[in-house]
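Note that this is a trimmed complex: some chains were dropped, and none of the rest were shifted.
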Amino acid sequence: MDSSVVVENIYLLVIVTLISVLQNAFFALKVEKECTSQTTQTSAFERVSCANRNCMDAYPTFLAVMWCAGVCLNQVSAAFAGIIYLVVRQKYFVGYMGQTSQSTPGYLFGKRVLFFLVLMCIVGIFNYLLVRHYGKDYKDYVETITSAASALLLIP
Amino acid sequence: MDSSVVVENIYLLVIVTLISVLQNAFFALKVEKECTSQTTQTSAFERVSCANRNCMDAYPTFLAVMWCAGVCLNQVSAAFAGIIYLVVRQKYFVGYMGQTSQSTPGYLFGKRVLFFLVLMCIVGIFNYLLVRHYGKDYKDYVETITSAASALLLIP
């Protein structure tokens, strides 16, 4: 198995993963900055720390779903949904920091994107089982629908 | 490399991952609900938040070990152990929420399942090294033992 054959099927996912890592580093630097600065109020530190924690809690779930969807069905749609998720996360983090503590956003975010990725996984597995047991391959058909459906994620 | 060949070797792991993601969503919704409801006591929110955090802390470890075990040795046993782990986690979460704060369950759970999965990884790596250096392949033999051993996880 040549290494570049593997990379061909995952390089978009790797790129999205790298961007998410850079975003994690940005979040962590914000926490680090609030953590070490002596002059800030406690509430600012608590808010940025809480926003970072909520983002980190959801991170393994996001990575797992995106990679499964990308490997099982279609890496282009999965990577596109991943980018949308990162934009949503950025807005969530900035929104969380700017809020007063009485009106923080909820614990969850990016539900629609994650739901879309889970759906992609299910369709991918279902398609695989169809191929295996009935010899019918709807993959091209499904990939077209998936690409079209991923555009719907752009609707705010 | 055809995509369906890859999916064949991992589809059970993907299914278990999806179930774990749905369970994560269930946990997160519980936290969200306690977070937004104004009438609950602080202790209830703290308990559900703490239970969720303990589960999330262990989640990447679980995913990494399950996938390594599934890829290196045998996906059926790894997926089966993964399902057992999810059941244990569900019981831990529900148990944590129901407890009074004086008698919370510990920080750790599912130790036996994780230990089994780590053992599977070690055996898989060891078998690969044996094949590479001595040309002896005990994989069929090892897989039979692993399948039998995974049944032991059912003992409470």
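Quick notes
In this document, chain identifiers A and B correspond to the written order of the chains, with residue numbering beginning at 1 in each.
Please note the rule applied: a residue touches a chain if its C-beta (ideal position, glycine included) is under 8 Å from a C-beta of that chain, and two chains touch if they have at least 3 such contacts.
Bear in mind the structure is a predicted one, so any value in this text is a computation, not a measurement.
Every protein chain here is a copy of the same sequence, 2 of them drawn, and the whole complex in this file adds up to 3 copies.
Here is the rule we go by: only the chains that are shown with their structure count from here on.
One simple way to say how far apart two chains are is to compare their mean CA positions; for chain A and chain B this gives 21 Å. Listing the residues of chain A that touch chain B in their complex gives 1, 5-6, 9, 57-58, 60-61, 64-65, 68, 71-72, 106-108, 114, 118, 121-122, 124-125, 128-129, 131-132, 139.
Chain contact summary for the complex, chain B toward chain A: residues 1, 3-4, 6-8, 10-11, 14-15, 17-18, 20-22, 24-25, 28-29, 31-32, 35-36, 52-53, 56, 59-60, 63.
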